[in-house]
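Every protein chain but one is kept in place in this view of the complex.
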């Protein structure tokens, strides 16, 4: 693999609440060339027509919160978390 | 009745908690020449050997709190209230 | 709103359910339980004695103050009198409100005021055989040090 060829990672995405309804699915496996979860959100947002602004979401990876610059690894499970409203 | 002759009033006293145990009774009718509830407490304190300092008690008359300088009337029901400890 | 005294167990869940209302989003309750230890001594049981008429009058005043001061919906409180065993509920205060912050504030106000103003007294029966009227121990030369 040459350095110019982007690395493709296999990730699993799960959708909840408003994003689940918007995406029309609750989970998907996908291959991505995004290197961070932020890039992945931009990619998904475009594709699925999600219009939730980034400043309103948090991101979880493999069951815990991560920063937007978290580097994706093969097999990661990623969840974009819209504003919560428990209680 | 001459002005120098003290007025005697009939009052009812009720005792609660530590004062009830100390006085050995829960209520009594008595005639008093005290003109205020404070004087009445001094009178009772002496007689019953109550040693609860005045600064720790409150006084109720006819079912509601009154000041120490409340003027006694015939038929008043007076309660000396030791420090409360509800809850 | 209500403030009651009772010589039987406080029916917490029944009172709570009676306050349930679909126009309230928040409910805060405080319960005072009989604890097995106080002032460094093991406690076996408690006795509460009330000057009932004034306790109820003052309890209602406190709740009315809280209802004026905090935008809450309803406040109810019950205080036990008589002998209580360990773990029994001595006092219960429940507050319903549209918003939780006010419910917390009102509940805290009511229990604090009850404890400092309502003429109810607590006698502790200690494991060592002594007893104390709580908060009266240091009110005189020898009272309470029996």
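Lettered A, B and C in written order, each chain numbered from 1.
In the analysis below, contacts are C-beta pairs under 8 Å (C-beta built on N, C-alpha and C of every residue); 3 or more make two chains touch, one makes a residue touch a chain.
Please read all numbers here as calculations on a predicted model, not as lab measurements.
> With touch as defined up top, name the shown chains that contact the chain not shown.
Those shown chains that the absent chain touches are A, C.
> So one chain is hidden, and I want to know which residue out of C:27, C:48 or C:70 touches that hidden chain in the complete assembly.
If we include the chain that is not displayed, C:27 is the one touching it.
> Against the chain that's been left off, what residues of chain A make contact? List them.
Missing-chain contacts on chain A: residues 14, 16-18, 20-22, 50-53, 56-57, 60, 63-65, 79, 81-87.
> Could I get the residues of chain C that touch the absent chain, sorted low to high?
Here the touching residues of chain C are 12-13, 16, 20-37, 86-87, 98, 100-101, 103-104, 107-108, 111.
Just so it is clear, only the chains that are shown with their structure count from here on.
> Between chain A and chain B, what is the gap in Å from one C-alpha centre to the other?
Inter-chain centre distance comes to 77 Å.
> Roughly how many whole angstrom separate the Cα centroids of chain A and chain C?
52
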